[in-house]
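Left out: one protein chain. Kept in place: all the others.
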Amino acid sequence: MLVTVFGSLIFLTILTVVSSRLDLGAFNVPLAMLIATTKAALVVGFFMALKYDNRVNSLVFAVGALFVIVFLSFTLLDTAFRGDLPNTTKGTIMEMDAAEAALQARQDAGPGAAVAPVPPPATH
Amino acid sequence: MAQPAAGQPAHLKHYFVSSDQQFDAAKMGMWLFLITEILLFSGMFVAYTVYRVWHPEVFEAASDLLDWKLGGINTLVLLGSSFTVAYGIQRIQRGDRKGLIINLLLTLLCAAIFMGIKYVEYSGKFEAGIFPGGNFAPVGDYHGHDMANYADILFLPQFFSIYFVMTGIHGFHVLVGMGVFTWLVIRSFKGDFSPEYYTPIELTGLYWHLVDIIWIFLFPLLYLI
Amino acid sequence: MGENGTLWLPEAASTIAPEVDALFYFVYWISVAFFIGVVGFLIYFAVKYRRKDHSYVPPEHHPSPLIETASIVIPTILVLIVFTWGFKVFVKMYAAPPDSYEITVRAKQWYWEYEYDNGVVVPNEIHVPIGRPIKLNMSSEDVIHSYFLPDFRVKHDVLPNRYTSIWFQVDESGEYQVYCTEYCGTSHSAMLGTLIAQPEAEFQRWLGDQNADRPPEELGAVLYTQYNCSACHSVDGSRGVGPTFQGLFGAERPFEDGTSAVADENYLREAILNPAAEIVESYPPAMPPSYSSLSARELDGLIAYIKTLQ
Partner (left out) sequence: MHASSAAAPAVHYLNNEKTIRSWLTTVDHKRIGMMYLVAVSLAFLAGGILALLVRTELAAPGETIMGPDAYNQTFTLHAVLMVFAFIIPAIPAVMGNFVLPIQLGAKDVAFPRLNLASFYIYLIGAVIALTAVVVGRVDGGWTFYAPYSTSVGNGILFITMGVFVMGFSSILTGLNFIVTVHKMRAPGLTWTRLPLFVWSIYATSIVQVLATPVIGITMLLLFLEKLLGIGIFDPALGGDPVLFQHFFWFYSHPAVYIMILPAFGVISDLMGTFSRNRVQGYKFVALSSVAIAFLGFLVWGHHMFVSGQSAVSSIVFSLITYLIGIPTGVKVINWVLTMYRGSVWLQTPMLYALMFLITFSIGGFTGIMLGVLAIDVHLHDTYFVVAHFHYVMMGGNVIAALGGLHYWWPKMTGKMYNETAGRIAAALVFIGFNLTFFPQFIMGSRGMPRRYYDYLPEFEIYHQLSTMGSYILGIGLFMILGYLLVSLFKGRVAPANPWGALTLEWTHTTTPPDPHNFHHTPVVTRGPYDYHLAPELFADGHSGDGANVSPESVHRSPSEA
């Protein structure tokens, strides 16, 4: 059984690499996380034998995982909605200055260039 | 100090009633320790997510700078080491001491390969001037990317700070694991373990699998997406 | 409510302040009522059931489960009322009306700088017109500070690399205290300021006056207090965090590194703009670097002022 699990883990690793090479738009990140979570579940369940272990240890693990989620989601509740009241700006001053400079640069470049979007820093 | 009463196994501490109780306690203790490790890493995952949500395009661009092939090999190596640990435990449960020792040595080998590859990755980055945070000063050519294009991207240094801190702490855990495995190999040679008593291996195994799990998440987050 | 407010709260000068105060006193009186209940029963029981017979064991008894339920339900209801109320006032407090008069605020270690839309820049003393909403757009040049106007019941942190804002409306002229409430270093407690609320016409006159030229020594004397040089430097010869200004001009200055120099105009300019360059003997390198942004006129003014202190 350990061998089967190991095989699945290898397979999932390949799968995640392959899927990340494809452009799935918004789905790339969730898919990668889904695969990683599956792999983690396999390791926890079989290599660490939590599936056959005392229930209290599963509880311990679940509580640990739960609080990671709490930490993450409550922090995002701030950072993802920063500036929802007008008393705080969304972006930093650095970003605003950079955006302004980019805008200025495009205007200086003449009317034709003004419509072109700022090029993304790098491509896949 | 009270000695274990006659008929009790030598590893049983006097304040425990039975071997089972002692083993269960040790294992629960280890699981608790593991969740503290998870929460320790969670800080880094939160930092990663926050900056990624703010600047997704920067993080995508940055992850292109990491070599997914090296990361992928390291993933496989680490998974392999997890397997050998689990398999080694199965061996000792069946009384096969030699099998245990072989598997532990294989684990150590995998860990060494992992660290070797990490060394290659780190030194390559340092040469290209990729340092954490404020020291970020990219120069020259790195794996076919002209680093000059990356010099002024806002928040790119943050990605590498997170990269170095995460993989750094992870690598530190691998090193600690290697130390403990070496000690276990020595003890196995001495014949300290038997199907009745292999708690230290079981616990170190749990630790090692956790280190593997962290990497399972780090790999896609840093190298792929 | 007199000039000094109530026992618990200072004068309620802004339009939002009475709303905050009403909520404050609502929660306050509920808490007082609960507290009296708790302490009342506590004393009553402690006296009534005081141990007289040392071998007496009270029989088993079960107080009504109603108490358990009540002690959950009643606080929950109260708490929900307070929550809704508190959050409504909070949103109102931070959502500035669109027609607000905007002033830029920059926080530096350790003073406030205000910039009006006509380019006038003044330190530490802010003038605002009464009877209309004012919005302060704030940012910091160094560490986090916090802008606090107790009489207006508003406060917000002032962050580096991000703009935050507060707004208020004050309907009566007067002078109000400004505090910095986020720890920001040595002179955090001296990072005070004054807000002067005045009728629109008076305010406009003041704003116009700011551009009128003042003789440099006079300007320097004003800046000396406004920029908080006074927190560290005395003008009467006494020792503060930094050396006194009295008799400074023209004197021989010994430095920590053993060298020395004569305090001429260039030296003073350098000492203000780049305080870390030369550290005067027996003083800590505590002078903030933030004064490097002083304008040439302000510098001339300060130097001229120091010259007068012989």
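So that you can tell them apart, the chains are marked A, B and C in the order they are listed, and the count of residues begins at 1 in each.
Keep in mind that, in the parts below, a contact is a pair of C-beta atoms (placed from the backbone, for glycine too) under 8 Å apart; a residue touches a chain by one contact, two chains touch by 3 or more.
All of these numbers come straight from a predicted model, not from anything done at the bench.
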Visible chains that the absent chain touches, using the contact criterion stated earlier: A, B, C
Which residue of C:Tyr111, C:Phe148 or C:Trp167 touches the chain not shown here: C:Phe148
Hidden-chain contact residue, picked from the options C:Val105, C:Ile134 or C:Leu159: C:Leu159
Touching the absent chain when the full complex is considered, from C:Cys184, C:Leu219, C:Ile272 or C:Leu302: C:Cys184
Contact set of subunit C toward the excluded chain (per top definition): 5, 7-10, 19-20, 23-24, 27-28, 31, 34-35, 38-39, 41-42, 45-46, 49-51, 53-61, 63, 67-68, 71-72, 75-76, 79-80, 82-83, 85-91, 93-94, 142-144, 146, 148, 150-151, 153-157, 159-162, 164, 177, 179-190, 241, 284, 286
Residues of subunit B in contact with the chain not shown: 2, 13-15, 17, 21, 24-26, 28-29, 32-33, 35-37, 39-44, 46-47, 50, 131-135, 154-155, 157-158, 161-162, 164-165, 169
Residues from subunit A at the interface with the omitted partner, ascending: 56, 63-64, 67, 70-71, 74-75, 77-85, 87-88, 92, 94
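Simple rule for what comes next: only the chains that are shown with their structure count from here on.
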Comparison of A-C and A-B by number of C-beta pairs in contact, larger one: A-B
Intercentroid distance (Cα basis), subunit B paired with subunit A, Å: 20
Set of subunit C residues in contact with two or more other chains: none
Touching two or more other chains - residues of subunit A: 94
Subunit B contact footprint on subunit A (complex, rising order): 2-3, 5-6, 9-10, 13, 16-17, 20, 28-29, 32-33, 35-36, 39-40, 43-44, 46-48, 53-54, 56-57, 60-61, 63-65, 67-68, 71-72, 75-76, 79-80, 94-95, 98, 120-122, 124
In the complex, subunit B residues that touch subunit A: 24, 27-28, 31-32, 34-35, 38-39, 42-43, 45-46, 49-50, 53-54, 57-58, 60-61, 64, 68, 72, 75-76, 79-80, 82-83, 85-87, 90, 145, 149-150, 153-154, 156, 205-206, 209-210, 212-213, 216-217, 219-221, 224-225
For the subunit A and subunit C complex, residues of the former touching the latter: 85-89, 91-94
